[in-house]
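Taken from a larger complex, these chains appear in their original positions, while the remainder are omitted.
When the chains are written out, they are named A, B and C in that same order, and each has its own residue count from 1.
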């Protein structure tokens, strides 16, 4: 059993994933890492999230960035979203997609590409 | 059995839904209408989409607007997305969320609030 | 006779064209490819579109990106538009120009530079 589940929407998000896992390692937080797309792997994603014993989810996605919101709809645990600057708009698309969630399905959005802060936020939540 | 399935993410999207259904009615296209949120009703949405015999989906959503992409991941049929200006950003958030889909899961995005064009596009596809 | 007509507004859009044609080739969809500008070649464009036997049009354009809309005004068939990040604004200009069509002349807009999704959308339409 791990404390945090880290999910990236694409294998190309690796650099941002590392920024998160370096901090988790430093803080001795255990985690599991998966690449699962909300759009391409919806069933595997649902199975993974529902069976995970992690206490907090860190989700990392670019472009239309549905992953954080979909994870938040599959669990009642806290979900952190990291927008990735994956296209030509500097990540503004992913930032808006992750922050502008409808009422009742909250995602904790951090800064564009800021995997480190996603981990620091998870640490704050876990240390409560 | 209907030709088009119209799905709105929120009951508050009714004005944009009407713009689409008026055109469908004029063109004598049969349709079914549902309010199903990608975030709040993921299982009902999946059941509905997988069981639908519609040939084309029209999806209408504001803010982070995950609905069109999620529907596109649940079906191999054409999915049209209509961004709604639901918050304070004039619908730019929804436009980016619907247009900027990852490779392999296409959504046909039309203009902000342009339910009419979603219907006109469905008509073009159905008349092929 | 081909299934898809691929039209780029400029010879410099070649990289995005390739993203579309690779998918069409993989899916064994036949296509014709032309470089025709809505602004510089309006008559050749009109002749080509009106005489084409393709069932779906994929149009690729940057900057003010009038091509998709002009093609949609010349045919009753489905028209897909791909915004290209051709200038210094990351393609936001082309995205808005392609998505924000007036009522009655629909274009199916996909993501900036996402030629692959234009092709995937064409496949969905053709397989109906």
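For the reader, a short list of remarks on this structure follows.
In this text, contacts are C-beta pairs under 8 Å (C-beta built on N, C-alpha and C of every residue); 3 or more make two chains touch, one makes a residue touch a chain.
These numbers come from a predicted model, not from an experiment.
Shown are 3 identical chains; the number of copies across the whole complex in this structure file is 8.
In this section, only the chains that are shown with their structure count from here on.
Centre-to-centre separation of chain A and chain C, using mean CA positions: 34 Å. Separation between the centroids of chain B and chain C, computed from CA atoms only, is 21 Å.
The multi-chain contact residues of chain A, meaning those touching 2 or more other chains, are 63-64, 87, 89.
Those residues of chain A that touch chain B in the shared complex are 9-10, 37-40, 42, 46, 63-66, 69-70, 72-74, 87, 89, 92-93, 96-102, 104-105. Against chain B, in their complex, chain C makes its touches with residues 55-56, 76-80, 95, 99-101, 103-112, 114, 116-118, 120-121, 124-125, 127-128. Within the complex formed with chain C, the residues of chain A that make contact are 63-64, 87-90.
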